Structure formats: structure tokens, C-alpha cells
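The complex appears here without one of its protein chains, the remainder shown in place.
Labels for the chains are A and B, by order of writing; each one numbers its residues from 1.
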Amino acid sequence: MLLKRLSEAFGPSGQEQDVRAVLQEELNDYISEWKRDALGNLIAVKPASSGPRVMLAAHMDECGLMVTHVDGAGLLHFRKVGGLDDRVLVSKSVVVGKKRVAGVIGAKAIHLQKPQERTQVIPHNSLYIDIGAKSKEEALKMVNIGDYVVFDTKFGEFGTGMVKGKAFDDRAGCAVLAEVLKEDYSMPVYGAFTVQEEIGLRGAGVAAYAVDPDLAIVLEGTTCNDVSGADEHGYCTHLGGGPAITVMDASAISNKKMVAELVRLAEEHNIPYQFKRSITGGSDAGRINVSRDGVPVVVVSVPCRYIHSPVSVLQLSDFEHTIALVKLFLRSIEGGFRV
Amino acid sequence: METKEFLKQMVEETGVSGFECRVAGLISRVFGEVCDDVQRDVLGNVIAVRRGEGDGKRPSIMLAGHMDEIGLMVTKIDERGFLKFTQVGGIDPRTLVSQEVVVHGREDVLGIIGLKPPHLMSPADRNKAIPMHDLQIDVGMPVEKVKELIRVGDVVTVKRSFMELGKDVVACKAMDDRVAVAVIYECLQELKKLRHVADVYAVATVQEEVGLRGATVSTYGINPDIGIALDVCHAAMPGVPEQDTAPMGKGPSLAFGANIHPKIYERLVEVAKEYNIPFTPDPTPAGTGTDLWAMQISRAGIPTGLISIPSRYMHTSVETVSMADVKMSGRLLAYFIASIDAAFVEGLLCY
Partner (left out) sequence: MKELIKRLVEAYGPAGSEECVRNLIMEEVRPYVDEVQVDALGNLIAIKRGGSKKLMLSSHMDEIGVMVTHIDENGFLRFYNVGGLSPFSLIGNRCYFANGTVGVFGTEQLDAMKDLTMSKMFIDIGAASREEAAEKVRIGDTAAIKREFVDLGNRLVAKAMDDRIACAIQIEALKQVEKPVYDVYAVFSVQEEVGLRGARVAAFGITPDLGIAIDVTRTGDTPKSATMDVALGKGPTVKVRDSSVLCTPAVRHHMEEVAKANNIPYQLEVLERGGTDAGAIQLTKSGVPAGVMSIPCRYIHTASEMVDYRDVEHGVRFLVKLMETEYKG
């Protein structure tokens, strides 16, 4: 399954090559022209001579860690890549560097902690990765300073109709985009798999500058907090509710006509849909929207619980419905679209 | 000119972000001696070009070191002629207490940021850092005279002369980032002895301290094949973990990570090893906090590299650097430029 291979690929911001490789292999038979740039964006081009120039974007990178120091005892100290909550780091297994060395992020045993320590968040700069090395020299034979680190999480089925895995933000979007690109359309379509979203929406802007699209759709795996104890108005999205359409977030306001068209199509074809019910956080749309003289954008997301952590959860029906809705949208604008 | 003398002249000159005119004049003149052409763009960036060898399309390399310095700006002249002020760029107000300053009004006016003497302070007050809005500049003139010379919006710099500490270390205000301009100058002089096919755009950028603004527009205008930024990084000092700093006098620090193209980092490392130039690798997961952050995402994306010069006491008026580091950084940059050809540039798009 493509989503499994994408989820398990190693790809923190700035180190996306594994993800690129998975996508290129998957789409090899469908795409004749690939573009690359100085940052590592991968753009699948589906040329056509008429109709609006459409850019679809999903980011390949995930949150992770980077080894910045190896101490005398052979323990690896690290900095965060992207917005990871310090609290999710403790007591996890990780994979380090090109050799994929196994490591663990431990914590002082609870027996050894003072009562007040137990209630405090352990900051990431006092955590470390243990790769079983006994000394700095031994550690440096296994890893290098600057090596990237990701969580060691296996993709798998979960509950009823759900799957779990790491990096659904935004490998879910990558998988949706890959499926959408397997069909042909009568207008030019650019499928941009972007880099460095998690550290500041870095890849999408330069990709949009190169593509110079008439309109763009950003595909995301987005926040979902439909869990016990949360206020319903804080859910943001809910699993099983279908693709989430963003009206506005901290980085961009979606084009109203594109939103309306998505809603019309979903209702006409009985595809469940929901609006994303928070405006915090940003996406690649923020950069694409203000590229050159302006690009109308909309964000469509697969709701994912527990993003930016070692394990996220999505409902497969939402994933399939997102693919279906995006394809329908593309079909509906083949003859042109007035934004 | 000796690089050290150029650095001395630069750091003693004024050039607060947005008001770089004076230092820009100096840099234009000196760069002009070693370049084919010098221009200033709309924002005031100094762009000097040294052309490479050969006809046809040559690779282009942009070097960026920012010439702006942090400073203060007058917000109000009160009824007694004291000046209230705000900052331009990030300033720790604790470093301003008891400083002599120069207010750049219709003419340069000497001022003092005074402090209430300890005798008049309560013990509790003595332990409190004074916020910027409670500080004021005293220019010792009647208010009418002050208003003739000074207006709201005038910029202010700390008064400081270039100092040599021992044989190698120098200190002054504005080392961040005029030391990088000195490195570019060192490199341009070194390039006279070397052969290079790449066109070199030596840019002294403006407004880095307020948001990388000069680099944003100059990179767009030049649209180089490769962009190299030069900036200062934190040198080892007491109380700061070793891994967050680079040693002084032991060569530049070379950052790698998402903000840097991996092949440019690799090439810098190869060149440094080949010419026995020591360096400190600096793993940087995301932003480097330098002009490079803006340069990388100009237009359709620019391959980037970063060379940093270790400096102690950043954003104070006694920023300290090693001249040996300036020398080594300049040489590394020159040899790197000499190593670049069209094939290398083409390879930068192959991931």
C-alpha cells in the first residue's frame, strides 16, 4: 500500500529523498516529465494545451530531530526539526541517520525522580538518544553529527476502518496527490511534492514561482482532536466526516468560489465533507497564495488524530473520499474556472 | 587597503538598518578597487561584480554580508530636551546603560544614556533591569537647540572605537556583520591571484537586522546560480554549552541542514580540507537566522551555502572577532569560488 510505504519513509524537513524515491517509483508509469529544483521539490508535470494551469501540492517532509552533539558517554543530543511537542519525545524508539541506527529516548526512572520533577515537562535539550554506544568514539562510528532522526513507527491497521502510522501529516496528502495524478485531465496539472513545509513553508513558494499556476489546491493531513474530554467546538475536524475544507488558517484564506465548488460537488455526489474548524496553523497555501501576482488557493485535508507525534491515526474512508472529491473538482474545471 | 584597516573604518562608520548610506559609501569605494562594477539598488544594497573568465554564459555566485547594524531611533523629544527612543533590530536594554551615544541628527550630536546614581535608588530598584522605555538620552542642550538639530526618527548609535585586544582579536560595535564584508573583501583580493570562471556578485546587504529585507530584493534582482551568505555565529564563551558555539581563531563555522544545499556544504568541506583551512561543522536543523533564509526561497529557489565567523558578545557594542578567522574564511571562499564550473551548477538540481 502506497500510504504504508510513504508513512514509513524517512524524511524530516531537508532530508526528503526517501519520500521522493517512493513517489517516483509509484508514479513512474503515469508521469513522463518530472521537474526538480534547488530545494528538492519534486514536480510531476501532466502537460496539456488548454484549460487552467492547476497546481496541486502536498509536502513530503515530516517533523523529526537532528543530532547536534555526541557526549563523552556516547549519548546523542539533538535539536527538533519542525513543531514537535517536547512531551511526545520521552520513552520512544527512533531511527538515526543514513545507516538507520536504532536508538531510544529514555528518561530517568520514576523511582529516581523527586516528587516535583514528576510533574514537570522534560525539555528536549535535557533528553538524549541512546544508541548503545559506550563512548563518543564508538557512537561516531555508527552516526554522524547532523544526522536526522525519525520515530520508528510501523504502519498498520487500527480499530475499525482506520490505520495508524507516523507522518500522516503530510504523507496522507502525498498519497492523495499520487492517486489523483494517476488519471489524465484535459488541462495542465502540476503535482508538486514539496519540501520543508514543517520548518516554514519553504518549498511551496519556490515551486509555485516555477509553476506559475492559475489556481492551486493544497492537500494536507490535518489536525483532528475529536477525542474524549475535548470540547466539541475544539475538535477542529472529526474522523469519518470526510475531507476537511479549510476556509481560512493563519497562512491563507481559501478562494470562496473554489470552496463553493467543492461543497457543490460533494453534495451532488454524496461525498461527506466538513469544514476545518480552527484557523490556527499554516500550510503551503500561505506561500502559494501570494506567489507572483497572486494565486487562488484552497486546502483540502484528510483529518488525522495525533499529528506531530510518533503515531497518527486516520480513517480510510476519509482518505478515499478526499481522493474522490479532488478528482471531481479537477474534472469540473477542465473547461475553465472563473475565480 | 589592509583588510584590518578596512574593517576598522567600517565598524567605526555608522549604518543603522534602513540608514546604511554612510557605510555603503565606504564599501562601494573599497569594493570598486577590486571589482569590475559597483552599483546600489533601490533598497541601498551595494552590489559589486567581479567577472569570471571566458565568454558565454558563466555561473553566477552571490556573496552576501550585511552592512547594517542595530541601533536606536528617537521617538520623542520631551519638554526638557531629553530624547525617548526605541530600538532598530534586537537590542538588550541592559547593554545601553551608561553608554555614550551619537545621535545622527542634522549633525552628529553626542549623547549619554544616564542612570540614576545608586544613592538615590531603593535597594529593590538596584536589582532590576531597566526597560528601554524608562531610559533616555541626555544631549546636554536647551530644548530649542535640541529641536533644531534632532527630529523624531533620527537614528542613534553607541559611540565606540575599534580596539585591538592582543595580537589577533579585535572588538567594536557593528562587527555583526561588517566582519563578513571584510571577509568578502579578503576573498576578492585573493581572487585576483586565482582563476575563476564564475561571475562573483559581492553584496553588502541592508536591513538584515529587521527581517532579511536587503537580501530578499538583491537575490531577486541578481537571481544567482549559487548564493553564499556570510554572518557571525556565537564564539565559545563561559556559560554557553560548547555545542552551541564555535571556537575563535580556529577557522569559520560551516552550517549544514535544510537551509543549506548539501552539495555546496560538501564542496566547502572538500575545499577546506584541500587547503588545510580548519573549520567547525555546525548542524542546523532549520533556519540559520541569516540572509540565507531569505536567499534560498527567492524566485524558483537558490542553492545556498553559509560561512560564519565566530564572534563573542553578539548585539553588544563590544563584539569580538579574530582576524585569523577573517583571513581563513576569505581564503576558503575564494578557493570555493575558483572551484565552481558549469557542471557543478547543473548538478545542484539533481537530488
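Following the convention adopted for this analysis, a contact is a pair of C-beta atoms (placed from the backbone, for glycine too) under 8 Å apart; a residue touches a chain by one contact, two chains touch by 3 or more.
The structure displayed is predicted, hence computed values, not measured ones.
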| item | value |
| --- | --- |
| Visible chains in contact with the missing one | A, B |
| Residue touching the undisplayed chain, where the options are B:Phe19, B:Phe279 or B:Tyr335 | B:Phe19 |
| Omitted-chain contact residue, chosen from A:Ala21, A:Val45, A:Val88 or A:Val290 | A:Val290 |
| Hidden-chain contact residue, picked from the options B:Ser218, B:Thr290 or B:Thr304 | B:Ser218 |
| Chain not shown, touching residues in chain B | 17-19, 21, 41-43, 45, 73-77, 84, 86, 88, 133, 151-153, 207, 210, 213, 216-218, 220-221 |
| Where the missing chain touches chain A, by residue | 232-235, 247-248, 252-253, 256, 259, 275, 277-280, 289-296, 339 |
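Throughout what follows, only the chains that are shown with their structure count from here on.
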| item | value |
| --- | --- |
| Chain A to chain B touching residues, read off their complex | 12-15, 17, 20, 36-42, 65-69, 77, 79-82, 145-146, 195-196, 199-200, 202, 205-207, 209-210 |
| Chain B to chain A touching residues, read off their complex | 242-243, 256-259, 261, 281, 283, 285-287, 296-304, 348-351 |
